[in-house]
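What follows is part of the complex, with its chains left where they were.
Chain IDs A and B follow the sequence of writing; residue 1 opens each chain.
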């Protein structure tokens, strides 16, 4: 049970909010590297409710500046990206990627005070085809921490793929759709009759038993659950998944042995979220494999075409990686497909189904209206973990889990597998992980 | 004189507001029955500022639920309307028209707590082609009251007709346009020259004398006025009209003897109103009769085409029964028609003229800016009656007039007639009503 006040604590991420401060202790993936070209057009970037301008300088370095020129607040979106910095077109003041003022040409030399003026700049680095931004305080020359140690980030660059998709709701409810294994058999597979699915299909057990059992526990990186179902004599069908600080999930949508990925739910502002999906192209995952199919050949979960139709990017603050389907068109809901149970939800495509459900809760869900079930214990525990970490940071300055400790993410993986191991769930996990593919 | 504070009391209808609580003691007409088909698509329904989902189940019963699934707040608009209930597509929880949770299939039997979960549901009944909703508290098994006893509701179903039209302003200022007889000779008939109207036309006396006298008094159902004018030796032209709790009017737009109707101004939220017009098809009313005409054959009050052009319904919260003309197109105002006095207002059609005037005041009018005249005494008295009733309910729990007492509406009728009866106005009314057509 989450109160309305706790809901605010969890979902508000602007400067000075407890969760906003927590988020500012981590590197956040903000853009695709390919969105910025050397000396090319800068991009309006909203992150944690702040309006930023991202650009790539002549040396290839990425700069992320507050959009307001520190002189007269003209937008640096209008600025000239030239020779190692962004120059405001109003009076020609020029700033490098660190916010240093390189030039103040509208005043005489004796009036020049460029050494006392800085544009607000956030450190940015690039990894896995992404631009990562660190928005925390770095007073006293403190260095930003290392990137989180997701195993997928250790793979060769050309084996990693990345997608971004915006969602029109708060980051937390977007993320919570990921650590909720019970919805799979309904939202995505409610229309699937077990007898239509081969026993060899990973979907089989989620369809034959739609009310799995769970183990849930804190983990060094956040929280972890194991959903499990009997799978024939002496055998268990396991689905492991993780929440990872501050806004990441690992979902069991692939085979555990090779399923290296990380899914970020990065707050654009309190009401918009950028989903950042980093995955190993060679994984034997649900994404990489051919779409599971009914025995008659129809793809399970719809054709998926609806789920990935995107609008062209614009230069607006909320113009990047938008979905073509949203509340304004009822997420393409097809009542006839729903009624006939061709598609349980009437919405075509797994991603779009998740998007529709989480967006339908409104920009921020009404926490006090909920009735959490035993199937929601992962959600409840994750909220608790986030709240306690945000409060410990606010009240005692305690760094939140994983901040500056990339190694805590090392042991985190998700996925499904069959096992005859009758040990406690943590041991099953540890043993399976030890045998799995590693970068 | 109404203060700004009183204006707020009168116009705010959300949960917990005094007027909102008053409204929640009555059945409110919310939709056409024809908007819902058995096991068909549910409808987004905003009522008294609450977001509801209406559906018709397999047995034909209408359900009206809060849009938020009580589990995780996913919108039940996305739900599946199947076999006696609405099923949330997120985890398959299913609710009947009373909000009972019928199924909780994502948890095991021992974890099931469906007997402790209810969707918020409001009772709904159907009458006169309308779905009526009761949004009040029914603690302790208290039954909802009967429907209001408007005589039009006693007519055979096939002799009743119903229209719905949305208005983009507060319910009270929409309603007040109805209990304001003095505007007729201006807004609707200002361009009419008395010598162009036959003396036998009901319009004749409103045109020849645009400043009628009034009687105004409280009535068991709310308030009543009689506008009267001399109509030749020993004869009076009477126009009777009513306000009926909580948001109904009966206008004198038909002949008293047969004019059975009721006009609801149902609050969608504080800034939008659904006009619900229930009328007897066989009445000798201005609506049923051929449109009155000038001697040269031109219809008085415009062709009326402009007034009834509507946009197709959408699934949006404010998408039902919208008018094609609104503030964004200046209600189709034709300055040339206005200047030439072909149409006094320049706006074509009586309904559209009323809509334009009440919407032009803004979402909520500036009460403190008004200068009420003697011609506004019905409005002043009606506001006073509403305020006192809302305060008596809030402060002492006194049920407002007509709530649970359908019989108080029995004696209410509106319309015009000529009479040589020189008695007091109440007696003239009573005697004329006694002789009138009754269902």
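Operating definition for what follows: a residue touches a chain if its C-beta (ideal position, glycine included) is under 8 Å from a C-beta of that chain, and two chains touch if they have at least 3 such contacts.
Remember, it's a predicted structure, so these values are computed and weren't measured experimentally.
For validation: placed chains = 2, all identical. Expected total copies in the complex?
Spelled out: 2 chains shown, and the full complex contains 3 copies.
Quick note on the criterion: only the chains that are shown with their structure count from here on.
Enumerate the contact residues on chain B facing chain A in the complex.
On the chain B side, the touching residues are 39-41, 68, 70-75, 77-78, 80-82, 89-92, 104-108, 111, 113, 116-117, 315.
How about chain A: which of its residues touch chain B in the complex?
The touching residues are 182-183, 185-187, 190, 210-211, 213, 330-331, 333, 335, 338-339, 344-347, 353, 356-357, 360-362, 365-366, 369-376.
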